[in-house]
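Apart from one protein chain that is not included, each protein chain of the complex appears where it belongs.
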Amino acid sequence: MDFAPSPRAAELTALVKDFIETEIEPVEAAYHHEIKRRRDAGQGEQWQELPVMADLRAKARERGLWNLFLPAGHEGPYAEKYGTLGGAGLSNVEYAPIAELTGRSFVAPYVLNCNAPDTGNMEVLLKYGSQAQKDQWLDPLLDGRIRSAFLMTEPGVASSDATNMELSAIVDGDEIVLNGRKWFSTGVGHPDCEIFIVMGLTDPEADRHHRHSMVLVPRDTPGVKVERMLTTMGYFDEPHGHGEVSLTDVRVPIQNFVSGPGEAFAIAQGRLGPGRVHHCMRLIGLAEKALELACQRGTDRVAFGKPLVNLGGNRERIAQARIAIESTRLLVLNAAWKLDVGGPMNAISEVSQIKVAAPAMALDVIDFAMQIHGGGGLTDDFPLAAAWTTARSLRYADGPDEVHLGLIARLELMKYGVSR
Amino acid sequence: MDFAPSPRAAELTALVKDFIETEIEPVEAAYHHEIKRRRDAGQGEQWQELPVMADLRAKARERGLWNLFLPAGHEGPYAEKYGTLGGAGLSNVEYAPIAELTGRSFVAPYVLNCNAPDTGNMEVLLKYGSQAQKDQWLDPLLDGRIRSAFLMTEPGVASSDATNMELSAIVDGDEIVLNGRKWFSTGVGHPDCEIFIVMGLTDPEADRHHRHSMVLVPRDTPGVKVERMLTTMGYFDEPHGHGEVSLTDVRVPIQNFVSGPGEAFAIAQGRLGPGRVHHCMRLIGLAEKALELACQRGTDRVAFGKPLVNLGGNRERIAQARIAIESTRLLVLNAAWKLDVGGPMNAISEVSQIKVAAPAMALDVIDFAMQIHGGGGLTDDFPLAAAWTTARSLRYADGPDEVHLGLIARLELMKYGVSR
Amino acid sequence: MDFAPSPRAAELTALVKDFIETEIEPVEAAYHHEIKRRRDAGQGEQWQELPVMADLRAKARERGLWNLFLPAGHEGPYAEKYGTLGGAGLSNVEYAPIAELTGRSFVAPYVLNCNAPDTGNMEVLLKYGSQAQKDQWLDPLLDGRIRSAFLMTEPGVASSDATNMELSAIVDGDEIVLNGRKWFSTGVGHPDCEIFIVMGLTDPEADRHHRHSMVLVPRDTPGVKVERMLTTMGYFDEPHGHGEVSLTDVRVPIQNFVSGPGEAFAIAQGRLGPGRVHHCMRLIGLAEKALELACQRGTDRVAFGKPLVNLGGNRERIAQARIAIESTRLLVLNAAWKLDVGGPMNAISEVSQIKVAAPAMALDVIDFAMQIHGGGGLTDDFPLAAAWTTARSLRYADGPDEVHLGLIARLELMKYGVSR
Partner (left out) sequence: MDFAPSPRAAELTALVKDFIETEIEPVEAAYHHEIKRRRDAGQGEQWQELPVMADLRAKARERGLWNLFLPAGHEGPYAEKYGTLGGAGLSNVEYAPIAELTGRSFVAPYVLNCNAPDTGNMEVLLKYGSQAQKDQWLDPLLDGRIRSAFLMTEPGVASSDATNMELSAIVDGDEIVLNGRKWFSTGVGHPDCEIFIVMGLTDPEADRHHRHSMVLVPRDTPGVKVERMLTTMGYFDEPHGHGEVSLTDVRVPIQNFVSGPGEAFAIAQGRLGPGRVHHCMRLIGLAEKALELACQRGTDRVAFGKPLVNLGGNRERIAQARIAIESTRLLVLNAAWKLDVGGPMNAISEVSQIKVAAPAMALDVIDFAMQIHGGGGLTDDFPLAAAWTTARSLRYADGPDEVHLGLIARLELMKYGVSR
């Protein structure tokens, strides 16, 4: 168990920290303000990317702070092809402090081309894509020219059980025909989102875990329609957003299966491991940010003759937040380390553990921070309401708490001879 | 301790239940949908009242389901003057089940002219207003022709300590001059909101609890400006909304003091007791509604071969929600009964107890309901995200949890000779 | 919902309060000290009743503070027969404040002949016993000459599912033959404990809820053996105690079935309703006592220059304890009232609700009180460690939390058409 970063990783971490502090933080409030202004103006302009983003992304790329999520082992070919686009060959443990830093900001992951769901989608293409698929979609994603979405959850069924998915992806000659409806398709609001990875039901007669396929569907394919953008707790998360998408007689070539028909579950397992770890890493950063804001507000504001931190149980809450952040960060590092040394199958319980623990921890810390901010904590004058919403979403996204708890318990009970 | 309603109250409760089920519920989803459509259209139309509201309000009034919050003892003169406008002379215990029912809907309190902050403002005018003030403002409020706001919380200070308030309300000859800034001024978004009750600092040299005054300020007075409408967790709560308001050299006649200069604390105590009880009653209804939605969703949806309610700890969560709702409802009834038999000074601890307990209970139940709805629970397809936001706001509104806990502890420790 | 006591009940409550304060409290510490001395002396003398108990019981009886638990409706015949022995005809709501007061003391329930399991056993005999059974066992129990035990839980099976019980109670001619083992048989340590009500399996072929019977087994019947006395958290709870009892070829006349063979479940339901309510009432008193001790210690002791109550989150803990006690007391009163107005079948969910809520609440309050007492809180210098143990036991006794939660959820879900 060695969680220490290499010198190269430490250096990158310092660069990312500096970049966020000097480039992103100074402009972030104005960015969100403008997005909000556009939303309230109601002309749909909030779904356009602001120019400042392109600038920031160009700078990040220039400095080699790009695609750092790209897992070790893959940077070789991509480094050759793209130079710094190819990531830095970081292990998950090495990437953790970087991802944590990006989690302090709502835009940093995107600026560094390290945002979900693109990261997961790039990993899918890396690991399971054909060369043609890589050439067509992975290259521009790594290059940041396009964006992508992952269409899995469906409004009509309990999607916590992925075998429930009903959208059909039927082979018809040399084409795949897709029909159905998805929602919580993150990223479809962005104008550059050009490719969807869609999970569909191909063979209902196959065994439970070989019925579904992953299919590459270009956004402009006839029959694809973004029906609406969804709010979470009143937020649209522009310009990426979360969409509800209908697919009606959508036809794509049979070559668009990723890996092959019936391979969705195998791919999903591989995709979600690191993706969940990234989410959790970012939540650590989000919680740290919230605790900072709480401490600042709590020392600046005075009530009943004392700074807020000296009233009631506030100091105990600060201490409990510190304990919770530290222990959860270590748990996340541990999961990352298990992934690094043994791959996804070596870290099933660990990844589920952090997927339960990190959002719960972050929600507690953020909620305390909101409370110490008084009514302001619920407004957009502070990033806390949006932070809470992000953390709350992650109690569902990539599997709800209950499914992960069930999995952890199953693995625990296998030690006692319980088969399921 | 008798929490049983009179026959008259039971009859009114049944009428309200029927009215909500037959008149309000069938149209409420469409109403919210239209408000949302207008908001997203960005033309500011969401701040206009939809015609359906006027219809519903007319019907409610016609059926005598109007101003039912009006406390017993006051209905006499108003009944004489207004007929059914004068409330029904219900005690707090009798009003509780009615308020609970209205809490199940976001519009029912307004439809029945029983919504905050108008209820509290009407009570202030009833108890502390001069006859001229009543004639000018209370009558149209009871009649539903105008709306009102209560301007207390300030952005610049920790408003949990009301003695911190800095907006000045200085006597200058026969006028009061107000300067300062308020926020979380609920209701100022509504086009009919014509009168503000503003808490201001009149005499900084007086003792701590006699420095501040309540002043009636018509909205159209020069120098009054609604600077912006605030979101809570991304919601504007149109068309009432929560505003930030600046007052710059605002001048009103000296007759506009409520009760007199320096009387703000005395009034606030009287105002907030029943107001807090009403909030808590409505939270019981909101939690019941959330539990219903959770049970319905949990029985309708199937994962891993079972209805969701039969998975993991869901049944235990339902049972704990039932326990929490029942015990909190009883606590609220108890506070109402203490108010009824002995007035606000008889129920200080009890009111603070429910002000802490009810939002916490509701948040737990609603959070569970969101979780069992999957991602949908965070969207506006269900009323849960907005319900959570309402309950969360009530951990600040009318005093944050921490202030109420401090008060309860102080009263408890007085039994042991601790003076403060 | 009327929780107000009658004048007669209020008068009895005042008398009990006075009796506990003037007669029991002054001698209780010395009593426990002597029991502890005897236990440590190891001669088994702790299982003898100390003379002070007989004195206190005589006084209580003399003052009419005897068998007050006896439910309304039964006092008539017993009042005739026994005078004041026959209880006072109190409803459950009326008995609640009396039971609460007795819960503040570990000996008061026994002194007033209102202690478990004798109360439940007397109720069983009252409701289900034949006249001969009443004459032989109920009369001396009401008179306080003998004690009783209830033998249900078994060491070999999960007794949370009462249908698991394996001790056999087979009809053989005109006798019942019992074989098996029970534990947590409360009261068998007392030298006056003469009669056991034993739950046994009579007909394994009958339907699930008609297989078991209740059988009256005199303690001195051949084949009955108290194998050992059990500790709970290191306590024996002398002189009543909790025993493990073996029954080997124990033979009693067939007339010793209570109500009849196969009637155990019907009886258990009737027995446990009021019994559980009594337990919960007493827990309210226990929690009040703990909070008193916490407040006293917290104001008397000084650390870091302040009384302990003014450090960290202690005042918030006191306030939360007050809220929890109040809301749980109301929940208990509500269950009592439901029992009063509609009998056990009217209060199934309510009784389960308090059975979950009251021990959990009491444990929290007591744990806080222990903590504020420092290390001393774990010793026997204060009644807190024993209080915690009592409350913890009640998360199992008469059904573990989990069974009650399951029942509450089942009743809740029946509203949505879920049959089980």
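Order of writing sets the chain letters: A, B and C. Residues in each chain are counted from 1.
We take it that a residue touches a chain if its C-beta (ideal position, glycine included) is under 8 Å from a C-beta of that chain, and two chains touch if they have at least 3 such contacts.
In this text the structure is predicted, and so the values were computed from the model without any measurement.
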Relative to the complete complex, which of the depicted chains are touched by the chain excluded from display?
-> A, B, C
Out of A:Leu56, A:Ile318 or A:Leu339, which touches the unshown chain?
-> A:Ile318
What residue numbers in chain C mark contact with the hidden partner chain?
-> 39-43, 153, 155, 157-161, 164, 183-184, 230-235, 301-304, 308, 311-314, 370-371, 374-380, 385-386, 388-389, 392-393, 395-397, 400-402, 405-406
Hidden partner sits against chain B at residues 312-313, 315-317
For chain A, which residues reach the chain that was dropped from this view?
-> 1-4, 291, 295-296, 299, 307, 309, 315-316, 318-320, 322-323, 326-328, 330-331, 333-334, 349-350, 352-353, 356-357, 402, 404-410, 412-413, 415-418
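Convention: only the chains that are shown with their structure count from here on.
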Would you mind pulling out the distance in Å between where the CA atoms of chain A average out and where those of chain B do?
-> 38
Averaging C-alpha coordinates per chain, one finds the centres of chain A and chain C separated by a number of Å equal to 54
Here the gap between chain B and chain C, centre to centre from mean Cα coordinates and rounded to Å, is 44
Name the residues of chain C that each touch 2 or more other chains.
-> 315-316
